[in-house]
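Every protein chain but one is kept in place in this view of the complex.
Coming up: chain A.
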Amino acid sequence: MCDQTFLVNVFGSCDKCFKQRALRPVFKKSQQLSYCSTCAEIMATDGLHENETLASLKSEAESLKGKLEEERAKLHDVELHQVAERVEALGQFVMKTRRTLKGHGNKVLCMDWCKDKRRIVSSSQDGKVIVWDSFTTNKEHAVTMPCTWVMACAYAPSGCAIACGGLDNKCSVYPLTFDKNENMAAKKKSVAMHTNYLSACSFTNSDMQILTASGDGTCALWDVESGQLLQSFHGHGADVLCLDLAPSETGNTFVSGGCDKKAMVWDMRSGQCVQAFETHESDINSVRYYPSGDAFASGSDDATCRLYDLRADREVAIYSKESIIFGASSVDFSLSGRLLFAGYNDYTINVWDVLKGARVSILFGHENRVSTLRVSPDGTAFCSGSWDHTLRVWA
């Protein structure tokens, strides 16, 4: 059963029987406690009166879902593109590949920009993680991971470290050093431990904490120094494929997307899911917050990208075309949020007008699936990574 398989090993003292057991989060009157599995089962059956059965719980869940949809629909008074009719249409875009980063020996799976708007870290199926200077295309650092399929990599806010992981089920942090005599791999620190592959990782506002997403269906927040699990996030019914942190002004939340077609917004402090959206028809490969933090976009295997507004609590736009039949693997917004760049499995990058819902440009260049895409921190360019072993910087 889903929940039992995806539990992260949080060991401790049960809040009810105080025995040292594997714990899971349990909600009693909206308060989160940690119970061992025995006490959780007892609590579940305790709450059931004679008349209550599994069937009545199921029907309560169904009616709550219906009520939720009703509430959301009540406020759906207009479409985003209708509101945006008065906005000026966008002109022609001239975006070209300005740099091509060659050096990976196999599919590029993930990349991230450094805050200095210049350096890029990328990871690949062959186990290599490379740090590039995107202005000169020089490789500054390279490390070989002990596993293949390094599906996640991230640059630390300070620019002094990188994190990566994949089929090793871990997220490791490597401090970056310019000392030629030092072996980067020697200083490696294992931070996160999941029970399945690592699909995404991101530092929070500092180098001290890392947020991870995993094929085991959970997300988790870790302390880098001690490797301690600070918070775990349970709720996805299948592999979690992506996550994105809210822009710092808007507080401690993040959004995750998974193979269960759901995008979930989490409170980082309590571990609770505060909003969930299930309108995609297939796996959600990528989620990214709108620059203001009030919305987020998602890219999915159902060949659409969608925009969800957090305050209206619903999907407000779909970016799709009949001619686009391949999944979107990666999405990111331009600085103002007007443009949405999406990389697809048909080797192209589509540029969407976020407000009007129309495609404004289609970029060709990669010779295989686009697997990852990020706009630079100052919005002057964006970088895409592909299964064709290269990364391209577009501007």
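Here are a few things to note about the model shown:
FYI, a residue touches a chain if its C-beta (ideal position, glycine included) is under 8 Å from a C-beta of that chain, and two chains touch if they have at least 3 such contacts; residues count from 1.
Definition applied: contacts and distances are computed from a predicted model.
Missing from the rendering is one chain, named in UniProt as "Guanine nucleotide-binding protein subunit gamma" (options: "AP-2 complex subunit alpha", "GRAS family transcription factor", "Guanine nucleotide-binding protein subunit gamma" or "AP-3 complex subunit delta").
Checked against the full complex, the candidates A:A84, A:M208, A:A238 or A:I318 give a single residue touching the omitted chain, namely A:A84.
Touching the missing chain, out of A:V10, A:L33, A:M95 or A:I362, is residue A:M95.
Among the residues A:V255, A:M268 or A:L339, only A:L339 touches the chain that is left out of the figure.
For the chain missing from the display, the contacting residue among A:N169, A:Q275 or A:N368 is A:Q275, taking the whole complex into account.
Of the candidate positions A:C17, A:L57 or A:A185, contact with the unshown chain belongs to A:L57. Counting the whole complex, the residues of chain A in touch with the unshown chain are 1, 3-4, 26-27, 30, 40-41, 43-45, 47-48, 54, 57-58, 60-61, 64-65, 67-68, 71-72, 75-80, 83-84, 87, 90, 95, 98-99, 118, 134-135, 235, 272-276, 290-292, 294-295, 309, 311-314, 316, 334-339, 354-355, 375, 378-382, 393, 395.
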